[in-house]
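Just below is one structure, and these are the notes that go with it.
Note that this complex is displayed minus one protein chain, with the remaining chains in position.
The first chain written gets the first letter, and so on, giving A, B and C; residue counts start at 1 in each chain.
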Amino acid sequence: MLIFECPYCGVLADETDLAAGGEAHLKRFGPGSSDDEFEAYLFNRENPKGVHFERWRHINGCGKWFNAARCTVTMEVFGTYPAQTLEPPTEIMNNISVKRPGWKWKEFS
Amino acid sequence: MSRRFSNKGRLIQADKPIKFHFNGVQFTGYQGDTLASALLANGKLLLGRSFKYHRPRGVVSSGPEEPNFLVNLGKDNFFEPNQRGTMTNIFEGLTATSQNHFPSLEFDFGEINSWLARFLPAGFYYKMFIHPRPFWKYIYEPLIRMSAGLGQAPKEKDGSTYEHFHAFYDVVVVGGGIAGLQTALVAGRSGIKVLLIEQHASWGGRAQIDEDEIDDAPVNSWVNKVLEELAAMQNVSLRTRMTGVGVYDHGYFLGYEQLSDHKANKDGPRHRLWKIRSQLIVCCTGAIERPVSFAGNDIPGVLLASAVRDYAINFGVSVGQKTVVITNNDDAYKTAIFLKESGLEVPVILDAREHGGGEAAARARAIGIRVENGKVISRVIGRKRVRGVNVCLSSGEGETIERIGCDTVAMSGGWSPVVHLWSHCGGKLEWNDESSMFCPDKSRPPTNENGESFVETVGAASGNTQFNEIVKEATELGLSIGRKFGGKQIRSDVPKVKQHVEKPVEPLWFTPRRAKRKLRNKTFLDFQNDVKISDVELAAREGFESVEHLKRYTTLGMATDQGKLSNINGLAVLANALDSPISKVGTTTFRPPYTPVSMGSIAGSARDSVFQPVRMSPIHSWHVEHDAVFEPVGFWRRPFCFAKKGETIEQVVNREILQTRSSVGILDASTLGKLIVSGPDAGKFLDLVYTNVMSNLAIGKCRYGLMCSENGFLIDDGVVARIDENTFLCHTTTGGAERIHSHMEEWLQTEWWDLQVFVQNITEQYAQIAVVGPNSRKLLNKLGGTDISKEALGFMEWTDASLGGFQTRIFRISFSGELSFEISVHASVGLDFWNALLDAGSEYGVMPYGTEALHVMRAEKGFIMIGDETDGTIIPQDLNLNWAISKKKNDFIGKRAHERIFMRNPDRWKLVGLETLDGTVLPDGSYAVGAGRNRNGQKHTIGRVTSTYFSPTLNRGIAMGLVENGPDRVGEVIKFEKISGEIVEATIVDPVFYDKSGSKQNV
Amino acid sequence: MKKYSAFAVAREALRDHLGWERAWCSPEPQKKYNVIIIGAGGHGLATAYYLGKNYGITNVAILEKGWLGGGNTGRNTTIIRSNYLQDPSAAIYEKARSLYENLSQDLNYNIMFSPRGVMMLAQTQHEIRGYERTAHANALQGVSTEFISPQKVKKLCPIINIDGPRYPVLGALWQPRGGTARHDAVAWGYARACSDMGMHIIQQCEVTGVNTIDGKVVGVETTKGAIACKKIGIVVAGHSGVLADMAGFRLPIESVALQALVSEPIKPCMDVVVMANTVHGYMSQSDKGEMVIGGGADGYNNYSQRGSFHHVEETVRALVETFPIISRLKMLRWWGGIVDMTGDRSPIISKTPVKNIFINCGWGTGGFKAIPGSGWAMAELIAKGEPGPLAEDFRVTRFREGQFIDESVAAGVAH
Partner (left out) sequence: MTKVAVSKMFNHSKIQISDETNYLKVFQHTDVGMITLRLDLENQVLKRKLRHALGISMPSVRQIEATTDALLAWMSPDELLYFCMKSEVVNRLNLVKETMTSYHSLSLDVSDARVVFSLEGGKVREVIAKLAPIDTAINSLELGEIRRTRLSQVTAAIWLTEENRATIICFRSVEKYLRDLLLISCKKGSEVGVC
């Protein structure tokens, strides 16, 4: 039963106040993209056993989407941050490096 | 015979006798008794039947680990099966019956299984009942199922209520024994927020029974003193009858509080489920004594040594007059000594250890008890009650050296720490050879969201059985917790206790050590499920070597006690059979709940009127008063139709349609979603969200729009009105309001966050009413206030207007093909406006219509309905909606998806109208069949019905459907197949059945 | 292999059951096999079994990182039905169901297939329409189902509250020959039969790498050393993404926890399987007497076999409303499994970008019922190198092509 700090409200929000939204930092491929790109974007989601970046929405709260870095095995949360960003804050990436040396996720490591 | 001591016992209120019934017979006990202690005091020892062999069983324990004494408790709406007699406090009027026997507890036909036991070893059913095949369904399985289950199924709806409670603590201390009390006390003194819970009705745990003194006072008075101090702390909460049942990720903890199970008066919630978040959970859950494995160890009268002691000290009940004690540790001596000192006979203590016990043994001998070292029980004599034991050498094969008469056997095979809560969320265990226990491996604790350990154990739960060490561990942990969670600096001393010198336990997995097979066939590990040593050995022999395979093959540990008594003994036997160390065999997975939890408490208060929210339109009360037949649409209730006495549903719907088409009808459309999309980039955004262009919509105008998912499928439709330069009002379907609002927010926040757009869901602010039919304008004109002529307010236009004194917004849109006005007013005046319309329309016979009439009318017009024509696999092109898909736009959600090969396939099924040759209604959901079969031998299909109705307007069945190349095949007759195989022929026609030119709506 | 029968049990009883052989052997791995199946769950074992039985390929190793049958096969609610809407689904699930009918005899192992009937309750107009559509489709697919009245629902399952104020039961889709089976026995029965054909089931052997040369597989790395092979079948359910990663390709799969629970055992009170999809819950009673209950899946990626509490709360809440008598039963145990969810919630049985690696996954919340059919189709794919008719539509490229097999359309959930 997860709990995350909403980076907008600053509260610890119970999982039942949130909606899970899958992989974060998706790069959208629209018209003009290749079949490969489009398939990868829409279906071939990251599914790591370990460090993962994912989206959550504070649905019963402020209604805002945020991203979380979480371990899919231990549920450890390395940090949350607003969804309006192209890459995770360095601070969070550093935190992960301390706790999961050698981690890698998409183009981040 | 068992009996009650004159001094009654520490938990008994001797001045409060209580009458209760067991198996129809009235008994008397006292306030404070459990059902088990009260029946024991009344000389009842045979209390239940086992699951598989229906062997006679008595109580073995005094706590939640009890496998044998389960009862059907209570009556009617308060009936409950499988209630543990050891955990049920009696109250005036309690009724209970024993379980799993026919015709009676004393004489049970099922016991035949016991005589056939050798033919029914572990997993026998996997090897039998295979031939002949039909016998399985008609003979074998019914036979197996007949013997299923323990207690009876309840027959009535539950008469109790339940509730939940969310709570947040720095620390939850589970278990109110010495370890828990001291930990909570020390932590509490620092001022941090602490919850201390205890599953039993009273505090103190084992120490009050087992130990002499603490801080130079009897344990009892120390407990009371500590409780007093705790109770005075504002920051500490204390709860009894509350069990910690589960530990989950991120510090989530479930507490199960039983509020009225022990009371005759059932008012108030029965159970309260606490959903707790805690930074730390400290398990001071003690340890559970292990049975000893000897032949006949399941006969009534064989109990755990600690249970015999509990019944004597807590309830003043002696289980028997003559008790043989068998043990591999010093603790059980306490039982013998207490019994002897109470004037009962203890013919012998059999200590399996070659060198016997320590101080305790000397004390026992000193008061005249015979103590035999290196000797054990080879088998118990008796069937429904112990009559004696055969004694043999611990190291031998079981040759009887001596028979000793007795009516009770108190056994102790050592202790197993209660590590369940430690393990639920991934805490690991390590085998400790010295104490023969699986103990928490503190180097591999469960971790929380910060990656930090969040469960601790103290006391016997840590595998610590030495009193002095327990109080020290508790004090130290209490202090460190206080520091960790920012409490005040405090000093707390370790209480002074006296520690007797104990000799270490020696593992005793079965007795005697080289027991002959005959004995092992009679030695029970899992009492409820009747798993014997021989079963475990058979499983090992057959390759079920993993402890998880063993469990599933033999059902060891799968009974209602979840192996609290049996697991460790069982896996030790497995380890022995595999010749590998116990540490390598390991345990099965510990899963919540620690003890079973009522389903009612999990559901909480959500029943009857608050089972789920019902969403109601502002006009709901009118609908209820006017006999609306409601239909659930999501959480909304919408009138399906408005029935009048004596009408069938079909008649009602036809009446509503004909009235609307011929004069005027009104529809409560308030549930339709209304989203305001506003901002400098609103038009740009909507162009991305809708398949068609919205940015060029003129202010004051409306446009029908489609929305697709990124995967290309049609997800919603509705009319968009442009309010001003920056603002659009988007209508969605009833189910779509929240869904599409979320969809828009998701795209705005996570993809196009540079766009300046606000989306606001204002669905509930308004009541929206469709006024529909050729007389609708006349009706509205009667209300007056605004010119709504065709010239002033044309088709697909909207205006803010005053009507009959109401502030309204009128949209000239039509979902029925008639002249139609959709009018919204503030929700608070919705009902008034509705009534005003009814008044004004009375001369036109105005009547409300429901969703079914709405559906039929839109189908008559060939309008699609999300959820009918679409099902999540339909793209707009399938519905011939290409006109609403912009070719000009570079991008919109779903555009790229439409480019994929299968979506461009010209052979996709497309929308058409369908008319049966005989005018009947096509069966809903039916498929059109083509020639031949597909590669899997299934009949080849070429289309299907998506909507089908009787049209009262056309007086015939009409349908819409998706058909392969449908639009090119208008006029063709195709075959639909009913489930019965019967064929219904239908002609492919244009989907617009009524007023093809649109002349009726455009007036 | 000694045959199992009542007679054999009786014979063994007279010698204290000392004569029983191991149900399956536990050999050390050889250096090389023709085919390696990764994952000894139901699907992996069935694949191996039909490779041997249908194609005579027996030089097969089945590698299992834990204990066989310990994945989702060992933790599911055992519902077997084939009343699916879409043709490809109905074909493979019905194939599986019909194989289940004779599986005990086929394997000489009583897997207790119990065709007691499965009903899916319709509690909204929308559901009625969805199930009527399914019933029509099933008739054409050769799957025997019918849409039954509330009265018949009550007759078949007296403990249902059919006129609950909130969601009265309006009817049900009824598959009389759907039911349940003893899940562990399915794994054990297949394992015993595979072992009997000389295949090697190697437990406690985790695959840690996949070796390829020129885009072609040559073997695997495991915790018990490297093993060479000509072909690989990856059948690891929740770990499909991890294995695909080792083999260097990606899958449209996400792994999430799905939970189930059982009550304490009570005397038989429910003789059918009931699924109530509007309120999200389903329930049956096992042959031992527990009520077996399943519910929703978490929305977040998870490899921990534990789920979040609120799903259980929602499920139990719904079932207490539907079956009021269970309110005073007690939950005995509750667990989770890691299920592999695809983009359209339908499975994948497919070739992969790596030559001679074949994948079978994506059964998600509903693959127990498919085990024999899936094994059958997967064996064909591995043996022939090309999919047969049952597997063809489940190719992984369907996502790129946009040809989905979407079962959620008939108001259903897939269990």
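The working rule: a contact is a pair of C-beta atoms (placed from the backbone, for glycine too) under 8 Å apart; a residue touches a chain by one contact, two chains touch by 3 or more.
Since we're looking at a predicted model, the values are computed, not measured.
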Message: By the document's own contact criterion, which visible chains does the hidden chain reach in the full complex?
response: A, B
- request: With the full complex in mind, choose from B:62, B:237 or B:492 the residue touching the hidden chain.
  value: B:237
Task: Using the definition of touch stated at the top, determine which of B:14, B:494 or B:616 touches the missing chain.
output: B:616
- prompt: For the full complex, which residue in B:118, B:131, B:164 or B:701 touches the chain that was left out?
  reply: B:164
Statement: Among listed residues B:267, B:354 or B:918, the absent chain is touched only by B:267
Statement: Contacting the left-out chain: of A:14, A:39, A:54 or A:76, that is A:14
- prompt: On chain B, what residues meet the omitted chain?
  reply: 161, 163-168, 193, 195, 237, 239, 267-269, 272, 275, 277, 604-606, 609-610, 612-618, 635-636, 676, 678-680, 727, 756, 758, 760, 762-766, 826-828
Message: Applying the definition given at the start, please give the residues of chain A touching the unseen chain.
response: 8-11, 13-14, 16-17, 59-64
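The rule we apply is simple: only the chains that are shown with their structure count from here on.
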Message: Can you compute the centre-to-centre distance for chain B and chain C, using the mean CA position of each chain? Integer Å is fine.
response: 22
- request: For chain A and chain B, let me know how many angstrom lie between their CA-based centres, rounded off.
  value: 28
Distance from the mean Cα position of chain C to that of chain A, given in whole angstrom: 30
Residues within chain B bordering two or more other chains: 248-249, 252, 426, 711, 897, 900
Message: Can you pull out the residues of chain A that are in contact with at least two other chains?
response: 1-2, 19, 21, 35, 38, 42, 74-75
Statement: Listed in rising order, the residues of chain B that touch chain A in the complex are 248-252, 277, 426, 447-451, 710-711, 742, 745-746, 749-751, 753, 890-891, 895-897, 899-900
Query: chain B touches which residues of chain C in the complex?
result: 4-6, 8-10, 13, 16-18, 20-26, 66-67, 69-70, 74, 87-88, 90-91, 102, 104-105, 108-115, 123-126, 129-137, 139-142, 146-147, 159, 165-167, 182, 184-185, 188-189, 203, 263-269, 278-279, 285-289, 304, 306, 308-309, 312-313, 316-317, 319-321, 324-335, 389-390, 392, 398, 400-404, 406, 408-410
Chain C-touching residues of chain A, taken from the complex the two chains share: 1-2, 15-16, 19-22, 35-36, 38-40, 42-45, 47-49, 52, 54, 70, 72-75
